[in-house]
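Removed: one protein chain of the complex. Kept in place: all other protein chains.
This part shows subunit A:
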Amino acid sequence: MKKVIFLLALGIGLLPLFSNAQATDIISAKDLFGDLTARHIGPALMSGRINDLEVHPTNSRIIYAGTAGGGVWKSNDAGTTFNPIFDDYCQSIGAVAIDPSNPDKIIYVGTGETWTRNSVSVGDGLYKSVDGGVNWEKIGFENSERIANILINPKNANEIYVGVLGALWSDSEDRGVYKSTDAGITWEKILYENEKTGCADLIMDPENPEILYASMWEFRRTAWSFESGGEHSALYKSTDAGKTWNKIHNGFPKGNLGRLGIAVAASNPSILYTVIEAEEDARKGLYRSDDAGNNWTQLNNDFGITVRPFYFSRIVVDPKNPDVVVKGGLDGSISRDGGKTFVSLGSMHSDIHDIAFDINDSDRMFVGTDGGIYRSWNGGTTMEIVENLPLSQFYQVSVDDAEPYNIYGGLQDNGSWYGPSSSTGGINARDWNSIGGGDGFRVLKHPTKNIIYSEMQGAENVWRYDVDNKLVKTIQPLPKKGHAKLRFNWNAPMAISKHQPDRFYMGSQFVHKSEDMGESWTIISPDLTTNDISKQEQENSGGLSMDNSGAENHTTIFTITESPLDENIIWVGTDDGNVQLTKDGGKNWENTLIGIDGLPANTWVYHIEASVHDKATAYAVFEGHTTGDMKPYAYKTTDFGKTWKNIITKEVVGFARNIQEDYINPDLLFLGTEFGLYITLDGGNSWTKFTNNMPSVAVHFIELHAKTNDLIMGTHGRGIIIIDDISPLREITKVVLAKKVHFFNTKPTVMVDQSGFSGNFGNETQFVGNNPTRAAQIKYLLPKRHTFGKMALEIQDIEGNKITTLSPGKSKGINIVDWSYSIKQPKVAKGKTFSFGGFTSPRVTAGKYKAVLTKGKDTFEQIFEVIYDENANLTSKDREIKHNTTMKLYNMSENLAYMVYELDAILESNKLKNKKLISSLNDLKKSLVITTGDNYVGSAEPQLREKLADLFSKLANSYDRPSSNELGNLAILEERFEKANKDFDKLKKKVKLPDLNLKSFDDFINE
């Protein structure tokens, strides 16, 4: 029997190998990313959309934020700072709930944001943590798409209710109110209307958990319209823990209803508030019941209460005062008279989605907006922003070729920005520059001039900003005589040319081309869309509340790409499924997308990437989520679109929006999906999700920087995320994978001389993005993690002399080890205090060095190069003088250290009887090193050791060659050092002690 099991196990073990052997084209990147790690640079200054806030019921220090696209964040310090706790999972959050019976441990997260604007992401179920948010398990609702509420019975933690709003873009039966009586193992649907109607809000009576209120909402979005309301929208009450439900509409407006919010006063559960979207404007607004929902009275239909119900329906009652009511809205409104009148909340980012009161003091409030979380200490009058939430929601990113390069992009409701990929002291909020208002989308830097193009929604404004002269001009294409009305997408496409720097493209239903940076425009295409007029009735969009923001504009061009190899080749993708190609600069256009197997008709063309390797090659990414189709689609053509090959495999999760081709290795591709980044090393035969510090966030746009090989991602919820230098991925082949160690090629590293001042004001509570390393990097691939036995990494000069040792990486896959191109600090003489100058490690000279990796008995070597920074403008002679002078001081410090060691040994031997001699030796020592005081304000007068080390450090840390000032100082020190040497030699002769058994100089230095 045992044998059978063994064979079975063997069989299982061998099978995958066998199938791999058949698929010879597969080079899987699984487990190979190693030290390749994502770097988050924010920005956090405008933060991003918040969906739900939740406070701990007994510990006022703990607050959870469920964000629209950036996951779940937890504060342990009463909202001063937050940390992400849900990075491995879907980042679009509908609701966060804390089990009141076990609030330190049990947390539920319902994914899928519930304020259903056009750009919302999707969720993938309900998650539970039993350890305060460290580990998570998905416990169902895979197809729920968006979860509005989670309620846990405070008297019975096994009893849980979930309000599922459900699919926004399609029919679905996964909606309504669900109940579990076994803490989430099994679920029963206890309230359901139909495939269009979901649960928009669900609350529990705070005193009687048998009493529930549920608002049901009939709603639907398409890519071109929105419909809120219908005969199935209703407010229900159950008094038997969800067994039966009754409509509670006594006093409600007549006709169909839309989205309703519901709240109960914790201090008096008879008092309820609901906000109603109704047919008649006069009857919309806030209603109150003082008899637990039996009767309702309309109180207020101000703009702040009725505005955009699909986006703002949250009502929150002060837990201590039933007459203090806060309503989400454009500005947020607060009433202190039981809902009769309202004032706006204090000045903050607009679009308020949720409000939470502190459990102890209602003057303290937390407010979730389209621009992050705000705190108030005075009941909502003054608001201050939480500064460490990098939740920015980019639609697109682009880069320039500055050093360090800048990143440009537009954000949901937060304008357009650019900021550096590296900055002194880290990338701070103050490093970011505003470059456009409204909702920002695409931002492009002119290829040669200091000019930036940006836009707002629907190309209402396209700005051309002359950065040097601070001159702004709007340049969007305007309607011309004889042309149809222009239809621009909400996120209207722009493009620049690799061939003509002043060329600028925009897309409506036509391709507009300008050769003079937007001064004049020519239409170079017919209507390239399907021009389906049934998808062009946006003025009727919104349902019960008209909502014609332009967000639903459809049958438009969405992406334009001019081939980097031929300026006459232009690819255009439309939101209604056309991939159009011209090969003659716009004279003739051909719709290449006729009948791709497996791609539904009219699927949105989100991105086209024209290959840098071959004119006829392009990649097209399609996404159909606005029809409820959540599958990823990416295709490659190598024949100008005559045929398209599917390059998606089963590993890819989430619909895809963007693809990036590597500039060197055509088989290396990067794919951005709604749930993260995927990488293929084999042209799309296999994909691997990249998870090293990379959240499962929606990646809307990817750029690859040509000079640095950095991969830059515009995420819709976690800002800009960079993977520095992806070049090792280019080298991974089957041959490389079979080697014991493979060193990756690295470009010569510049030993950067540039520095500056940063100040750290505010860094305690602000997000600061990490800089890329400036170190020289030794990169290698291990086929297996090194866990047992010795492994060491030494840097040697080209002759094999040891320079320093480093801690080698041991991971399977790519290892990256930093070397600061310096030798170890000099050994300095022992004194009473530290010589701070002696903590400096001087740099090596430019040239070639060897990385020597020892692993068990094997040794592996790689030669690499470090070069000088040309920005310092030093000649090779300058460099030589600088190095020699620095090393002279380094050696003097070490010689002095040995002198003091000898001197101490004589004094400490206690064999010396001559008091005068002892006194002379002590006097000499006092002139060599500090012998009193401390390391701070009690420090003593510096002596030779300190002066040598300080000058050494001054020179080693300077970019420049030594000045006459410094050399003059050196001359004094040399003189003093020489004198000290002579004095010591004289004294030593007088000492005449037997052998003190001293270490040799070399042993002393290297001990």
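Operating definition for what follows: a residue touches a chain if its C-beta (ideal position, glycine included) is under 8 Å from a C-beta of that chain, and two chains touch if they have at least 3 such contacts; residues count from 1.
Assume contacts and distances are computed from a predicted model.
The chain not displayed here is annotated in its UniProt record as "Outer membrane lipoprotein-sorting protein", chosen from "Sarcosine oxidase subunit delta", "Outer membrane lipoprotein-sorting protein", "NADP oxidoreductase" or "Cytochrome bc1 complex cytochrome c subunit".
Touching the missing chain, out of A:K830, A:K848 or A:K911, is residue A:K830.
From the set A:N135, A:N891 or A:S919, the residue in touch with the chain omitted from the display is A:N135, counting the whole complex.
Residue in contact with the omitted chain (choice from A:G66, A:G717, A:G813 or A:P962): A:G813. For the chain missing from the display, the contacting residue among A:N194, A:T239, A:S758 or A:T804 is A:T804, taking the whole complex into account. Residues of subunit A that touch the chain left out of view are 5-6, 8-10, 12-13, 31-35, 37, 59, 74-77, 81, 83, 104, 131-132, 134-135, 692-693, 764, 770, 773, 784-792, 804-807, 810-813, 818, 820, 822-825, 828-831, 833-835, 838-839, 841, 934-936, 938.
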